[in-house]
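Missing here: one protein chain of the complex. Every other protein chain is in place.
Now for chain A:
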Amino acid sequence: THNPHISVFLKRTLYACLLILNFSSGSKVLVHFVNQSGMKSSVFVTEGESLLDAVIKKNLDISGFGACEGTLACSTCHLIFEESVYDKLEPMVDEEIDMLDLAYGLTKTSRLGCQVTVDCWMDGMTVRVPQEIKDLRGKQEAQSSK
């Protein structure tokens, strides 16, 4: 016969174990990255790291990402966020705005990854880089007209 006290006890023990695991390894946040070819990578990012740190640590295949290594001297860590996430991000400082202005494929929900620190509420979000559609047509024409 089913004993309600035992199942409650088990549930609580399980919950406590999960909590302990979380504290010992730092809160992990699930983030989905979509690269320039549309390829999706889902990784766990430690709370408090920047999205640039995440891409570097997990060795994600995003071409030329983070060229200036987080010193706000380029726009290669440009990421596009979901609107609901974007609206809740910390406001941009002037230096980020200046660099973001020069990014390719800029959107209304764009930020620089090196300036966004991962937080628990971002769990499950998707970020993407501008899609690049490789079109060989232009290059072929150029070849034939040389």
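By our rule, contacts are C-beta pairs under 8 Å (C-beta built on N, C-alpha and C of every residue); 3 or more make two chains touch, one makes a residue touch a chain; residues count from 1.
Note that in this section contacts and distances are computed from a predicted model.
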item	value
Record-based protein name (UniProt) of the chain missing from this complex, from "Methylosome subunit pICln", "ATP synthase subunit b", "Nucleolar protein 56" or "Cholesterol side-chain cleavage enzyme, mitochondrial"	"Cholesterol side-chain cleavage enzyme, mitochondrial"
Contacting the left-out chain in the complete assembly, out of A:V43, A:I56, A:V85 or A:L106	A:L106
Sole contact to the chain not displayed, among A:T13, A:S42 or A:Q131	A:Q131
Footprint left on chain A by the chain that the document does not show	64, 67-73, 93-95, 99, 101-102, 104-108, 130-133, 135, 137-139, 141-142, 144-146
